[in-house]
Structure formats: C-alpha cells, structure tokens
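Missing here: one protein chain of the complex. Every other protein chain is in place.
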Amino acid sequence: MSDAAQTSKPRGLNINWRYIWYQISRSPLMMIGSSIIAIVLILVIFAPLFATHDPNAISLRERLAPPSWDHFFGTDEVGRDLYSRILYGGQQSIAVGFFVVVLAGGIGTLLGAFSGLVGGRLDTAIMRLMDVVLSVPSLVLVLALAAALGPSLQNAALAIAIVRIPFYVRLARGQTLLVREMAYVTAAETFHAKKRHILRWHILPNIMSPILVQTTLDLGNTILLASALSFIGLGAQQPTAEWGAMVATGRNYILDQWWYSAFPGFAILITATAFNLFGDGLRDILDPKQKAR
Amino acid sequence: MSNHVMQLNDVHVRFPIGANWLGRPKGFVHALNGVDLTVRRGKTLGIVGESGCGKSTLAQVLMGILNPTEGRFSSTADKEAGVQIVFQDPQSSLNARMPIWRVITEPVFARKRTSVAELRNIAVELARQVGLREEVLDRHPHEFSGGQRQRIAIARALSSDPDIIVLDEPTSALDISIQAQILNLLTELQQARGITYIFISHDISVVRYLCDEVAVMYLGQVVEKGPVEDVLGAPQHPYTSLLLESVPTMGVAGDFGQPLTNTDLPSNRNLPPHCYFLDRCTFAGSECRQAQSLSPVGGEKDHVARCVRATSGDLNMREGKENGAC
Partner (left out) sequence: MSDAVLQIEGLEIQFPGFAGAVHAVSGVDIEVGAGEIVGIVGESGSAKSVTAMSALRLLPKGAFDMPSGKITLLGKDLATITETEMNEMRGRDVAMIFQEPQTALNPTKKIGKQMIKVIELHTELKGKAAKDHALSLLRDMRINDAEEILDRYPFELSGGMRQRILIGMAFACSPRLLVADEPTTALDVTVQRQVLQLLHHKARQTGASVLFISHDLAVVNQFCDRVYVMYAGRVIESGKTADALGSPAHPYTQALIEALPEHAKKGEALSSIDGTVPNLVKPPTGCAFEARCTKSIEKCIQRPALKPIAADKRQVACWLKEAQNV
C-alpha cells in the first residue's frame, strides 16, 4: 500500500496548483462550494456593476413591490430595490467575516503557538484564561460585548473576533505541541536556535493548514453571527444595507411580503453553506491521509 | 590537545513520573544508569542496543540538550554548534515548508543573520559535498527520495562545521542500495574533514563496517565496550553474544531450533539490585546476584565488560553455549 502511495504525494502548502485543481475536481462538494463563493464574491465586490438601482434610493411609490423584471427581489417598505441592497449588503457581511477571521485567527494563532512552544507556567496561565472565556456561551458573550461597545457593525465585528480568539489559541497550541515533537525542531534545538526562530521557521508554517481550514469554516459562522447581531439591532444600523438587518426589518412583513426577509436570508444561508463546504473540502486536500484511509 | 572530545563519567538520567498532591514525583524512569564513555577525536564510536536501552537519551545528553541528573559530562566541542545530529527518519527531520537551500543553511541562519547570497553559496558548496546537484536547491523536501533527504540532513549537519556528528540510525529507514551510498558518503566526509562520529544503531553489520569502537548498551548501562574487532569478534558479555547470534545473516540459513524464552527487559522504574541481564542470562551464577561493574577483559585495557564471570575468566562462552542450548 505504502509503496504506491509514495510516488504521488505533494504535501501541504508548497503550492502545486495542478494538484490542487486535481483535488478540487475530484470533490463535488468542494466544487459547488468554491463556485458559489466565487460567484458571491464577484457579485458583491463588483456590486456597482451588477446593481440595478441605487441601494439607498427611496421610492415611496414602489414600496413593498413584489419581485418583477424591474426589481428582481422586490422592494422594501420605503421602496428600495432589494436585489441591489443584497449585493451591497454582502459587502458589509463578508467584510465582517474576513475582518473577524483575520483578527481572531492572527492573534489566536500567534498566542497559541507561543503558548505551546514556551510551555510551563506561562502556558498554563494563558490556557486557563482561554478556558474562562470559553466557559461562557459565545453568543451570550458576543451580546454582552457588543452591547457594551455600542451598537455598530464595527463593534459587533470586534466583539465576535474577541470571542473567537480562544478557539484559535487552542487549535494552534494543540498543533504546536505536535510539530514541536518533529525531528526538525529537535535538530534546531541542537544548534541552539532561538525560540523566535523556531516559532517563525518551523511552528507557524507547519500549523497553518488546520488553521486555514478553521478560518474558512469560521467565515460562514461569522457571517451568520454578524447577521444575528444586526438582526437584534446590535450590528449594522439604518440605512446601511446588511443581510441580518434586512432579515430583521423584513420580519415585520413576512406574512404578506415574504420576499423582503426571504432573499437576504437566502443570501446568508447560501454564503455560509458555501464557506463550510469549501472548508471541509480544503481539509481533505490539505490532509490527504484522512481521505485515503 | 587531548584526543578525547567527549567524556562521560557515571552519567545518570532520571525522569520523574506522575506527582502526588505535594508535587513530589511518584517514581522515576531510570533512562541512564551510570554510563562511562570516551569519544575520541576523528574516530567513529558505535552505540549498539535494543529499544529501552537508553540510546536516544544518551544522544540527547551528547548533543547538550539534556543535562545528566547525576555524573559528569564534559565536551571540548563548541557549545553552540559543535555537535550536530542526523536522524533516522528523513521524513520528519526536514521541515517540509522550506526549500532545501534554506534547510541546509538553517544552522548558520539561526545563529547569525546572513545574507541570502551568502547562504546560497554555502548551500551550493555543501550540496556538492554530499552529492546533490545545484539545480535541486530550490525544491522542497517532499520532492526527494529517502536517500536524498538523508543527504540533505547530512549537509545541514555539516553547515555549522561541527566537530562531532551524532548519527541516530541514519540508514535504518533506507533501502539497502541507498544505505550503501549514504555509508560511503559518511566515510568520505570523515576522511576529508576529520569529523568525529557517534553512530547509534541496532544494525550490527553496519556498526562492524563503520565504527572504530563500539559500546553495547543494556537498560541504561554500557555492558561491553572496546575496539569493534574485539567486541564484535570475541564478545565477552552474554548479552553481546545473544545480540550477535540474533542478527540474521546471508550465510547458511540459521537453525530454527529452540526459541528464546525470555526477551523482555526488566522494568526501568524499579531497577534490579543484581546484574541487569540476570533474568535472561543462561550463564548466571551466584556472583551475578550483586551489581556488576565494568572491568577489563583478559589483559586488554581497552576492552571492558560488565560481567564478573566473563572478566574473571570464569565464563567459557563456548562451553556454556553447548550446555545451554538444545
């Protein structure tokens, strides 16, 4: 078994695009996930190109109009085009997602890797602190933080990022403990390399794969969480278009004007799902062993 | 200048296990139990033994990353980079994220920020010495076969210009045809640079081929040591003989008569008060109920064994064997 497996085994992030494409093409879910992400990102980033109306243009004559050729997804209570608002609103939601994973992922990874590498009392102290944060249900903590910081999308993002940090710390520390046992780290110890060198040179590059997977999975969750905060009024404020906020206002009209909350809700659903599919697929690609067995 | 580069006197290493409510350890794992060794400049010292004999702990002591719990370890090698190591498993010993010119020059870079051009020059020169082509320097470790990876690991060990290289089973993960290439490379490098090797292995035939001196270890002690021809040619300690007999060879097929009965080591938590090999020894007598010390064999002062019966001339191995087996 091992005999044959050895001949084609590009590993990790030393990027071989052909190999990555080969893997993606073999996993239908990954294909679907990455296609949706690509479409969503293009639509959202180039929203001005695809939008049919100004997202904030009020037209009381056309308020709460059902989907039509003029307004693909209908309009809201002040006659704004929902299709265009969803495109622009996606900018907010996805920006929050990336902001959170970059901030939480970056800080959490560094802290976790550092903690795992130095070990001892400092490690114990850091991990106990993380345990305390983790022991509070994260939604409750996010609510408390967001409320304390004041209702705005930026503060909501910050609150989510703070709450997500311990997850990355734990993940990074666990991976660090594994990598630390590798022979190349022992080799670095024999020439008395500094801890900083070991961290930058060996630990960080080698713990990146699982963390990357975690961040993609987290993107979906964060978009959901940000929408939830906006939904209860702690996130984006009027008139900013944001998916969660749109679902929240649309809720008032759900019985008669279903399209108002259905389309933004669907945007949240499809984006979060796509990132989750992508993350799962990425895990398989970065860890081929898991799949082969 | 002395020709001794390293000296170990009665080195003990213990690891605490568990802890009671006061934080005191519940017990100890006794990894090394009084090791005496001398490493001579420019020579190759073989360390032979089976799992649990303390080889890897000894390697860590020799590399200066583990301090003896008891006893004295002295080395004339440079503290920072004087001792380097080549590991058994070429898969995990190279960081897969780095191109190999970075891997090879890591010991230089880690201690002193050096320009990329200079590092590359060093890498090119070392690659040439270990038989790698310059064009491959930008590739990553996974693109290489086991033998080539081991060449890369050797180049890395050489890059800080060490006095001593610890070779921890460097060929046991390699195919036979590749093993020969690596052993030849090691011999050439030693002749060219006068490096001292400490060669840790379980493979008797490789040790016989490569080493000048050999120390046989059992349960954290050296049970026999001396020049390779003496120790492996005329073994004195019963364990050394057992080890030699167990090695499969290409000669006439061995007899598969009576299987060995006991192959388990005594526990390293509670060391036996008597000779450590007593339970497995077919020659044991009443003198073996006490702790054994390393004593010269016959008139030779270099060849020593930790067996009172052998060193006092009481033990005639051949006779014992005829009585013991069958």
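A and B are the chain letters, set down in written order, and residue numbers restart from 1 in every chain.
Simple rule for what comes next: a residue touches a chain if its C-beta (ideal position, glycine included) is under 8 Å from a C-beta of that chain, and two chains touch if they have at least 3 such contacts.
Predicted, not measured: the structure shown is a model, and the values here were computed from it.
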Among B:Gln91, B:Asn121, B:Thr187 or B:Thr282, residue touching the chain not depicted: B:Thr187
Those residues of chain B that touch the unshown chain are 50-51, 145-147, 175-181, 183-184, 187, 202-206, 208-210, 228, 242-243, 245-250, 253-254, 256-261, 263-264
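In this section, only the chains that are shown with their structure count from here on.
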Whole-Å distance, C-alpha centre of chain A to that of chain B, is 50
Residues on chain B engaged by chain A in the complex (per definition of touch): 63-65, 79-81, 83-85, 87, 89, 92-98, 106-107, 110-111, 140, 142, 153, 156, 160
Chain A residues touching chain B - in the complex, by the definition given at the top: 9-14, 182-184, 186-194, 197, 201-202, 205-206
